[in-house]
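For this depiction, one protein chain was excluded, whereas all remaining protein chains were kept in their positions.
Labels A and B are assigned to the chains in the order they are written; within every chain, residues are numbered from 1.
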Amino acid sequence: MSDNIVGERAGLTIAVNIAVVALVVLWLIPTVGLLVSSFRDRDQITATGWWQSPLPVELTFRARAPAADQVEENGVWVVEGNVFEDREQARWFPEATGTVTAFGSRGVAPAEFPPGEVAELRGGATLVVNTDGTFRYESPEEIEGAGPRLYFEARTPPQFTTANYNTVLLADNMDRAFINTLTVTIPATVIPILVAAFAAYALAWMDFPGRGLLIAGVVGLLVVPLQLALVPMLNFHNMIGVGQSFLGIWLAHTAFGLPLAIYLLRNYMVGLPRDIIESAKVDGATDFQIFTRIILPLSFPALAAFAIFQFLWTWNDLLVAKVFLPATAESQVMTVKIADDLLGSRGGDWGILAAAAFVSIAVPLVVFFSMQRYLVRGLLAGSVK
Amino acid sequence: MIRFLFASTAGVALGIGSAVAQPLPFEPGEEDRFNWQSHEEFAEQHDLTGQTLTITGPWTGLDAQNVTQVLAYFAEATGATVNYSGSDSFEQDIVIAAQAGSPPNLAVFPQPGLAQDMAARGFLTPLDAETADWLRENYAAGESWVELASFEGPEGEEALYGFFYKVDVKSLVWYSPEQFEEAGYDIPETMEELKELTEMIVEDGGTPWCIGLGSGAATGWPATDWVEDMMLRLHEPELYDQWVENELPFDSPEVVEAIEAFGWFVRNDDFVQGGSAAAATTDFRDAPSGLFTFPPACYMHKQASFIPTFFPEGSEYGFDWDFFYFPAYEEKDLGQPVLGAGTLFSVTDDSEAARVFIDWLKTPIAHEVWMALSGFLTPHQNVNPEAFDDESLRAMNDILLDATTFRFDASDLMPGEIGAGAFWTGMVDYVIGADAETVASQIQTRWDAMR
Partner (left out) sequence: MNPMVQGLVTIIVGVGGCVGYFYFANMVLDRVLYPASGPNAGANINKANRIRPWLFLLPAIVALGLYLVYPVIGSFYRSLFDRSGFNFIGLGNYSSLIADGEFRMSLRNNLLWILVVPAASTFFGLLAAQLTDRLSWGNIAKSLIFMPMAISFVGASLIWKFVYANNPDIGLINALRALLGADQAVDVLQIPFWNNFFLMFILIWIQTGFAMVILSAALRGIPEETVEAAVLDGANPFQIFFKIKVPQIMGTIVVVWTTITILVLKIFDIVYATTGGNFGTQILPSYMMAYMFRDDGRATAVAFVIMIIVLPVMIWNIVQARKEMR
């Protein structure tokens, strides 16, 4: 090949690399934003974007020139002090030191003057706040009441905290929802596997009239919208006394997961080598033995794939949980908790929302990254045939 | 008050069922802010020793703790044993219990609609005419309270079925006294003044209102409170009642006028922080935060009495926040209407103790004890306001006592599909630019479809 083509190739490779980097960044950014925000302080979240989170944030504060501290000097009443010592700021300036970037005397203009400038106020009073936070307020008359307000803008160091997680898990009952989600998910993942495995074996390796129709039926049921089942099945559950309960949601998830389970497992089992099964039959093994001793172990990748699928699906489900579980705090799963409770009650509390979302997606992400291999294999067994 | 808000916080402590045999929080005879005389007189007149009184209600968590403490005084005065149990699913539970023939003696209904249903089905025992007269005389806006709790019984005859106890006020505007003082604004006494103030703030370069309708799947409900308050300020309360029952159609000119009166505030980008479009999505719990920033993002916020829970930590009543009555039009002469919500006691299984209990609710001490605990307002005019431990509650209660009309939150009384559905989404559509008449007629269509 000529150099020209090689050069073109290299250019193309670079272009491809750049394109993929762009795509990956685009795909990752929202999640990174969530993760970063979940660790930020709530005041800083609303003051600067998460992409600026490593930088200090300028926030406005208020303090008071306490009238109790006033002293008379040559006919003027003077209050001196340090704005960072005001107890309102204790959370931000635990050392009672900081850097003032601007100050003001009115709430509408909290950053009217640069530090060090002597501001002329109404009634002949003057105020100066220095960069280190020391201030001097002078008034021609004795100060009455609690003393005048000072406003200042100061640089706050970037704060990362786990406070949002504490709030979400301890105060907002998310721990309860987490356990509920787990409670819904595990039985709803384990049970359909067994039921489906036997059915899939029958559809793959047993010969009986109507097999083709049944397979077509399963393929058809893959598509039936869940919505159709909601009203009739909830009525059915109420009728048989299951009502809205964990038992009800396990039954529902099991049934809703079955078509995919049967379909995936059958597709996989059909591909198993015929001669192993034939020779086992010749050796006198029954179908039950063939199934438990040969098919099940060999189908492990497909079983794992479906298990991951069903786990993700039930963990992430909102619709079935909304309908088949009662809406009370003690049986809410995380998705319902976030959508119906936190988005409502913590709608503007970005840090809390981010932490809650991250708590809910952490387990699926771990499962996803540790078992991705099986998931991909399962997807391929199901789709590329 | 929109009830689902509290389901989440109250859910922590469920089904507190406790026999009331616990120490009294305030020793009878001590602290003269309490009317101990009423306690002692009641104790002399009634003796229920050996009788048991069962009560179920929607109060859980802190409210349940409070009510058991309050009920302890009834137990102490009469010698009866009182059992209160609260549950988040009270509204389902009480129907099931009544149908199964095992209701408690008394039930506490979170809103009149369910009590009305149960009265019609014969599950409630009417209260006597004396009680109705007592309410008219001793409750502020007494007639309103009697009307709200009077329903048709199984034979269609109307009677008083409920005794309102513990109410909430919605007609409140929250503001920062410091910022008002700095800017030299006065508290508006009339709707006309409120509108002037709104315009004045804009002229001064500020933003008068913070409005947030966002509430996840319930987005839009704060707007229903606005429209209800406007309805009470523009028209006779009878019209309001007809609106709730849909005898006055949703798309009638009176209702459209109320929606547009709300629109005067919200549909003006200069009046609302971030503009109207932002109001539609700003979370209602996030909305008041604008009062507390420097410079203030807004000067006023209209919301019910629960909102201080969502104020920034450490903010103080009187300095950082205060509230005033959402005023009425001077020109309309409709008095001082107050929109709110409240719980009512009804007799579900008649007994001597149940009757005596209803009489006990008329004593000042039955109100004052809870006033001294937390989160309790009462229209009872003969209680000592000093009993309030919390100054802001006292000021709020004054608004309730000054009321000439009290009406229950209409969206809570309307069928769920309207009051917790079409009304909400309709208001969102309106705020972002739809026509008031179009929105109103859509809601009416939805209501028609339910017949």
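In this text, a residue touches a chain if its C-beta (ideal position, glycine included) is under 8 Å from a C-beta of that chain, and two chains touch if they have at least 3 such contacts.
Everything numeric here is computed off the predicted structure, so don't read it as measured data.
Student: Among A:V128, A:A229 or A:A280, which residue is in contact with the omitted chain in the full complex?
Tutor: Result: among the candidates, A:A229 touches the missing chain.
Student: Among A:P140, A:G220 or A:G243, choose the residue that contacts the chain missing from this document, as touch is defined above.
Tutor: The missing chain is touched by A:G220.
Student: Considering the whole complex rather than only what is displayed, give the residues of subunit A touching the chain that is not shown.
Tutor: Per the touch rule, subunit A residues meeting the hidden chain are 12, 16-17, 19-20, 23-24, 27-31, 33-34, 37, 45-51, 179-180, 182-184, 186-187, 190-191, 194-196, 198-199, 201-203, 206, 208, 211-212, 214-233, 235-236, 246-247, 250-252, 254-256, 258-259, 262, 286-288, 291, 312, 315-319, 322-323, 331, 335, 338-339, 343, 350, 353-354, 356-357, 360-361, 364-365, 367-369, 372, 376, 379-380, 383-385.
Student: What is the set of subunit B residues that contact the non-displayed chain in the whole complex?
Tutor: 216-220, 274, 277-278, 280-281, 416-417, 421, 425, 428-429, 432, 442, 445, 449-450
Here is the rule we go by: only the chains that are shown with their structure count from here on.
Student: Once bound in the complex, which stretches of subunit A touch subunit B?
Tutor: Answer in residue numbers: 60-62, 88, 106-110, 149, 151, 173, 326-330, 339-341, 343-349.
Student: State the interface residues of subunit B toward subunit A in the complex, per the touch definition above.
Tutor: 4-5, 7-9, 11-12, 14, 88-89, 176, 178-179, 182-183, 205-206, 212, 214-218, 282-287, 289, 293-296, 314
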